[in-house]
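Just one protein chain is left out here, and the rest sit where they should.
And now, subunit A:
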Amino acid sequence: MVSRLFKLLIPVFLTGMVLLNIIPLLLLIFLSLGSSWMWPHLFPGPISLSSWKYVINPAAGSLPALKTSLQIALTATLINLILAMPAAKSLAHYHFKGRKACELILLLPALIPPWAVITGIHKTFIYLNLTDTMSGVILAHLLPTLPYMVRALTISFASIDYSLEEQAYLLGGNKSQTFFYITLPQLLPGIAAGSILSVLISLSEYLTTLIIGGGQVLTLTLVMFPFVNGGNPSIGAAYSLLFALMALITLFSLDTFINRYYSENKLY
């Protein structure tokens, strides 16, 4: 009885979830296309492309902002990968004193509100001449993204089959060959997961970019924020859609790249 009810509920639940995701998107599309949709009109006003025209207009600076966003997100992710790899390996495999504490410290930035640390970082960066620069913003973006990369890679390292590494040594593989041919392919799912999270978080980062970048480093989030925040909801909607599209394309290409690497990592 219960299970039958459950079976009936599953499609209902799924449809609900899909609608929950699609309705806001549809609304955004309407909003970006309609100049107005006011009470008591049942339908939005005549379709207008003015918001999109504004967004695409070179004067609005959308394209450079998009480029900056991607540059920051991808560079930060690459640095994360390099930083997180040894940390994750240690956390997954060495049982040293204070391992739990290290794990917690590495996770803290994701738990503590950014305001709490960003002012301090800002002050330090002023001394280091890093404010208002892209490098400064990239460094600041490591803070909220690194924990996710470490987490994803730790799980990946923990699930690695080390007997295969042993086997590779026995067949004459040296340390780097073994890492490249045997360990790395096993880590790829974790690398993919960590990279995707890191890219997404960096793309949607607003506060750190604003404070460290000082308004000089303009990412898409920064450009669209004033419109979303009441300036012009229609243009804000268009920007939101552009942002979603950018995120989607980045994810898709990242995924394809990693999958292709995986399937083409042939010996000969």
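Here is the rule we go by: a contact is a pair of C-beta atoms (placed from the backbone, for glycine too) under 8 Å apart; a residue touches a chain by one contact, two chains touch by 3 or more; residues count from 1.
Heads up, the rule we're going with is that contacts and distances are computed from a predicted model.
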item	value
Per UniProt, the name of the complex member that is left out, chosen from "Tetratricopeptide repeat protein", "ABC-type quaternary amine transporter", "3-(3-hydroxy-phenyl)propionate hydroxylase" or "Acyl dehydratase"	"ABC-type quaternary amine transporter"
Option touching the unshown chain, where A:Thr15, A:Asn57, A:Thr119 or A:Gln167 are the choices	A:Gln167
Contact residue for the chain not shown (choose from A:Phe30, A:Tyr54 or A:Tyr181)	A:Tyr181
Interface residues of subunit A (partner: the chain not displayed)	163-164, 166-174, 177, 181-182, 185-186, 262, 265-268
